[in-house]
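A single protein chain has been omitted; all remaining protein chains appear in their positions.
To keep things simple, chains are lettered A, B and C as they appear, and every chain counts its residues starting from 1.
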Amino acid sequence: MSAKQPTTIPGARAAEPKARRIGVYVCHCGGNISDYVDVQAVADAVRHEPGVVVAKTMMFACSDAGQGEMEADIAANDLDGLVVASCSPKLHVVTFRGVAKRSGMNPYEYNQANIREQCSWTHTDDRAGATSKAIGLVRGVIGRTRLTEALEPLVVETTQKALIVGGGITGLRSAIGMADIGLGVFLVEREAELGGWVGRFGPIFPHERDGRELIAGLVVEIKKRPSIKVFTRAEVVTKTGTFGNYQVGIRVAADPPQTITAEVGSIVVATGFDSYQPAENEFGTGLDAVLTLPEFKDLVDHADGPLRHNGRPVRSLAYIYCVGSRQPDGNEYCSRFCCTATAHLSIRVAALDPRLRQYHLYRDIRTYGNFELLYTEARKSGAVYVKYPDDAPPVVSVEAGGGLAVAVRDLLSGDEELEIPVDLVVLVTGMVPRKNEEMVGLLKLPIGRDGFFNEIHPKLRPVETMVDGVLIAGACQGPKCSAESVASGLAAVTQSASVLKKGVAELDPLVATVDPDRCTWCGKCETACPYGAIEKLSLNGREVATISEAGCKGCGGCVPICPENAIDLRGYTDAQITAMIDGLLEEAIA
Amino acid sequence: MTDYDALVVGSGIAGMESALKLGDMGYKVLLVEKEASVGGRMILLSKVFPTLDCASCISTPKMAASIHHPNVTALTYTEVDGIARDGDGTFKATIRHKPRFVDEAACTGCQLCETACTVAVPDQFNADMVARRAAYIAFPQAVPKKAVLERAGTSPCTYTCPAGIKAHGYVSLIRSGEYEKAFQLVLDATPLVGTLGRACYAPCEAECTRGSLEGTLPIRRLKRFAADRHYAAADGPGVEVPRPNGKRVAVVGSGPAGLTAAWQLARLGYGVKILEAAPVAGGFLRLAIPGYRLPPEVVEQDISNVTAIGVEIATSSPVTDLPALKSDGFDAILVATGTQLSTDLGVPGEKLDGVVGGLQFLRGTKLGTGADLAGKKVVVVGGGNVAMDAARTAVRLGAAQTTVAYRRGRTELPAHKTEVDDAERDGVTFTFQVAPVDVVGDSAGHVTGLRCQRMALGRPDASGRRRPEPIEGSEFVVACETVLVAIGMAPEGAAFGGSIAVNANGTLVADARSLQTAVPYVFAAGDVTTGASDITRAVGQGRRAAHMIDRWLRGETLDGEPSPGDGFEMDDQLPLVDKPSVLGRQKAYGRGGALIEAAPPAARDFAEIEAPLTEAEARAAAGDCLDCGVCSECNECVAACPSDAIHLDMRESVEEVSVGAVVVATGYKLFTADAKPEYGFGRYKNVITGMQMDRLLAPTRPFNTVLRPGDGKVPERIAYILCTGSRDEAPGPDGRGGVNNPLCSRFCCMYSIKQNQLVMGALPLAEVTVHYMDIRAPGKRYDEFYEGAKAMGATYVKGRIAKVTEKPDGNLILRYEDIEHGGALVEAEYDMVVLAIGVQPNREVERLFGGDDAIELNDYHYVAERNEDIDPGRTNIPGVFVAGTASGAKDITDSILHAGAAVAQVAAHLESRKVPA
Amino acid sequence: MTASAAAPVSERTGTSAPRILVFSTNNISDPGIDLAGSAHLHYSPGVRVISLPCTSGIRPSWIIHAVKQGFEGVFIASDGDECAYLPDCAKRASRIVAEAQGLLKAEGLAPQRLKMAAICSVCAENFAKHMIAFSEALTALRTTDAAGANR
Partner (left out) sequence: MNAPNTAPNRDLREIIREEPLMRSRILEVLSDGPHTVPEIAEALGRPAHEAMYWVMGLRRYGWIREVKEVTPEGYFRYQAVEKETRP
């Protein structure tokens, strides 16, 4: 690295940069700039700046002619720095880096000054002011360019294998997806059997596919693929390494227990969910005829005629929605799948016994998208839907004769108080995050307010976490139905493959670096880095910080944290920013 | 080997995600977007739920990445016309590059073209709430940030003009108040702006699309308006005198063809001399067309354009010896001598005193050497425009009676209808189906009458007109002292002493395309080669002649098979715009200005009859232009572009590429809210759609803040109607139609809640009420977001809205059953109503796959997923996958996940087809 | 938008329009500032921008250096919630601001010389408004702030 002196000590700052040979091109943009900025004056003003060898104006720097002229100048003058003062870098930084590259210059020795969007176009009312500002902007960029270094993209070899934690439908489908793209898979399942929730289900919505059959089909496919190694009754117990190259320890509860070490490039967490377990007495929980949604699904899945519960025929039943979901003092979130799952069960129950009376006590029916068809069908099959107030949930009680009754206010019929005698109450229980403390600690998985794992950005990066290469898929990230979980699992496959498929990853070299001479290892930077890219290193008997070039995202968040000013962000070093600040001002004294 | 591993159709969020991820894996991807920018619909949104982060901030990095990714080739303004399975399991895709008319490499995105453009159209990227221009950059964050010209074809007025004058262009310039620019645009084609503004028969007006509705625009008179404005103020044509190029061209004849050719050649730097046989310049314009139609001063002004740039005009200089002219130092010669000779009647008595050729009669009148017709009876033989001119001139010269004798019927009259009508108004009488037999004279040799024979009309002849056949014994004599013969004109082809070959009808032999004669340095244009036509055709011939002479003198070829772009055609015209599609753009028609009616004829003298348009009339009339071709070809953008990036001669190109797999990411359509007439969208100005509200809330909004579109008021009470176009199978209000969409559109509840929060932030005083069926907030942090909106003060009322009515002040009354409070019928008044419109399938996807390889759709016309439980995104066609909302309504997050799922399977498909090494 | 209503900036303030250093971010706020230019919104040419990956990477020392060298104000155009790097980006930037304001105070400089606001990629008008208001505030500060007399 170049200049390293602290900027807080005036005068001691500038280590004299090496003699540079910089070409500066000030673009007219056909008048878009030159109508408001005296571009010739700008070129003249910077001509004698230290390091500037060529300074000229161009009608269109981005034109073939303009690029050709630059390439010729670079060759003729052996330039090692290039500055174009033109439009926003967003439009042409790639263009001019290309010019640099074609001319044998390092692309990172190119810098752009934005004198159009951020100068001529905002100061159309002030030619003198705009010109003076443009000179400052160009000087600033020249100052920065004097301190650039030739950088090459970081090339990291990656392990073309993935670890998938969780053998439910998400993990199984993901494993096949990985294998089919050519990535090896270690699939780890805590239970003895693969399949998770879906593996215990009969038909599931919306396509009436039998859950057990779906899982069985996937397991067959997995067995066909030798690149998938399955470990049941197994857990991930250790993890080391960095982006693209992790070493994980998998403990298998065999006899004797054994631990396998696997090299993987990415880790997909697909550990699923737990069903909300109502507290004793919550809506009659504990009573014989009060079932949770999974319990009721099991009952329906195993029925081959009119429903019977504990040997007694069920002639009427009530579903109470949002049990454990959308609760101000409990789980505030909506569990997403339960409205549709219940409509689906209701249809199946009606098919088993058209005379069975079904009451759906709900707040909002959330059969979103095509699932609306199931809601419509459920109503057509005779189910009665009763909307209860958010603040007045139904009350389950035992009648004198031992039967159940549900008291509810019906908003849809003028807030009428209803007392519905039923044979069975189904609590439409939602999803809750599964307890996985050890793994959370091991993988440093971020947890959201709702207790589910948190993605880094719901739209930009919905399956990625703050930890590079550690991905989340399926219901462990938040409530999802089966098909949605599979989709997110495949999205995690895609995300893994986008990094691992080529076997090497090219990374932007504009990352943070530590000056070990200054570092005193206080550990603040390690805490500040959410990517876990900073670690302690023992160097010549001293403890200093080291930043993984592969792990660093180049945000610079650690730079101001360091009390010793030992960290710099490449391309935005302390010396470069200081030089820019000085350059931006110099026009005042020029 | 395929050209690309994968083709991604559509660059919305799902398309971009698919392309980028496949590119990251190392596959070569072709991303095709039909609009001018990548980004789809998300980039147009304000903020996005439930995090309220800015849609643009999330989209723009992805958009930039799509364009710059080394493995992704992104084509914008390009359509996939078809995808067909190839024998080996790959696909052939037909890719059509629509012309942007802007060189993407040269365009700097500065928008000067947009500022200069004279055509305003609804901005689809702002949900039609504000205008954009025909030259435009899609939206401020467009990637690539390059302009595009919307051109639907050449407008019929411009297309039909034989002179190639950009009629639509000058109309749109006048509409913008740019009268001088309008004049200059015409001047670019011909110096005869004032002349054509009066004497052109305006074929443009016959083709005007508005003409098929309420009546044509007065296109010709608009040209006259521009000319009058120019001549009233300006000194000279206002064009730069070109630098001489050292070559000289002689133009024989100073009629419209000769003057136009001279003008064009002189502007290219040629030294031009016009040789005119008559004592005055102008040919037909000065010596035939009567002054009440075309005042001589106007012709003078037009001719002065030509002389102002250095063209020399020698009058009284007949030319007969072309080789001699050549040896005088002219590098080329253009013969444009027009038609000088009146066709003889060919009947006995034709030599009697009082029988005059129509042309000679008009010429004599113009030169003041004509006959005195005061008190005389005149018969004009013929039915063409010269006959009308002669008859009306005779009236003005004081003839006691003027009769036009024509051998066919009224409907067969070749004269322009307005001329016939005007002649009748002037007092000319017509006698039809008569033919002259002989001219009767007295002993002194003076005409006393014309013997005629009645004719019957037989079967149509080759010209389609019914052939007149004489009726035996029907002869009669029309008493008269003068017979004006106007039955035809012919060129004096033999005048050049046989140096140029002559056709049987007297016209010179010249190549119809190059206008070159057998003598290479001699070109011939106008009526002398075509036979009698009209001024505007002659102008067109003059332009063509100049163009060809220039080509010849620069050594360029003049032969070869005609083909587009061969440099022969002067005007970069697109094909004629499709009129039905022009009419289909609008639901209703109603011009803003008043129809300009022709003024009744003035006094019977030679003063100009037609009144000029007032400025207000001209502006209003121009405002009625339908902009058929969208772009008016006014050339303002070309002049404004600092980087010469605009090329009107660009044309679409089609290529075929082979691809290994296809991702269909064609997205959805929004429900068309006027299909729910009971809510009044389209009729009630303050009823808007959810998409429109999103635009109003976005920082790049069409208005300065959230305002009522009806009158610009800041709304205080805003209602949302959820499920507009979704979960709705009820028949329409008249028992027919209806929405017929049983599906939930999935994201309308959420975007409404988002807007509720944003509106309350933007307008702290506004009350927001949402009329809903079920609030569907099923997703991570969605329900919490809903609770947040309630906490901020938004009110949610369950129940479907039966009807919206509008009050005179623009407020809206919503009528609904208040089911949560006893079901009473309630009315509530709001400033503004937002319809939370849902999605509809984008059925354009069906077009992509044809024949046996049709892509399977589900019952609701979304792309069907064969095995959604296990293989989301897989379609019925192996190797074809669907990503995002093309397979059904999804929010952004689910679209991205769905794209990820599709991509994993695309990669698996591509890998499975790899031959093991 | 309101600046254009007034006289040209240089005319209004001579060559002494307050110089303002703006720190923007490559992906979010710098595009917003570009958009202000594309829309030809006006603000003082004293405003000069340095774009960084993320505002969490600004060293307080840069701010002090800028003010000492002649910038009358420093404006941080922060990403807010849109930052793709750091979920707590806004919080971090606030801490940097607090620290830098402390340093300014210690140097006898008005802490109002440092301002921060979230500017998103379409916040063009918002940015122009901030620059106009900040220019005015800094001009006013010249008469009240003793440190202003230094230059």
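Basically, a contact is a pair of C-beta atoms (placed from the backbone, for glycine too) under 8 Å apart; a residue touches a chain by one contact, two chains touch by 3 or more.
It should be emphasised that the depicted structure is a prediction, and the values quoted were computed from it without experimental measurement.
Undergrad: Could you tell me which of B:L52, B:A84, B:V121 or B:V826 touches the chain that is not displayed?
TA: Spelled out, the listed residue whose C-beta touches the missing chain is B:V121.
Undergrad: So which of B:D627, B:D728 or B:D869 would be touching the chain we can't see?
TA: The one listed residue touching the chain not shown is B:D627.
Undergrad: Thinking of the whole complex, not just what is shown, which of B:R585, B:K669 or B:H821 touches the missing chain?
TA: B:R585
Undergrad: In the complete complex, the non-displayed chain touches which residues of subunit B?
TA: 114-115, 118-122, 128-131, 133, 172, 175-177, 585-597, 617, 619-620, 622-623, 625-627, 682-683, 685, 702-705, 707, 709-714, 716, 810
Simple rule for what comes next: only the chains that are shown with their structure count from here on.
Undergrad: Identify the chain pair with more contacting C-beta pairs: A-C or B-C.
TA: By number of C-beta pairs in contact, A-C is the larger.
Undergrad: Could you put a whole-Å number on the gap between the CA centroids of subunit B and subunit C?
TA: 48
Undergrad: Could you pull out the residues of subunit A that touch at least 2 other chains?
TA: 90, 457, 460
Undergrad: Using the touch definition from the top, which residues of subunit C touch two or more other chains?
TA: Expected reply: 31, 35, 38, 84.
Undergrad: Going by the contact rule at the top, pick out the subunit C residues touching subunit A in the complex.
TA: It comes out as residues 4, 8-11, 15, 17, 19, 21, 30-31, 33-38, 40-54, 56-62, 64-66, 68-71, 84-87, 89, 92, 96, 99, 128.
Undergrad: Taking the complex as given, what residues does subunit B use to touch subunit C?
TA: Result: residues 51-54, 56-58, 60-61, 109, 111, 140-141, 698-700 of subunit B touch subunit C.
Undergrad: In the complex, go through subunit B and note every residue touching subunit A.
TA: So the residues of subunit B in touch with subunit A come to 13, 21, 24-26, 48, 50-51, 53, 58, 61-62, 64, 68, 105-106, 108-110, 112, 145, 641-643, 727, 742-746, 774-784, 787, 798, 819-823, 860, 868-870, 872-873, 888-890, 892-894, 896-901, 903-905, 907-908, 911-912.
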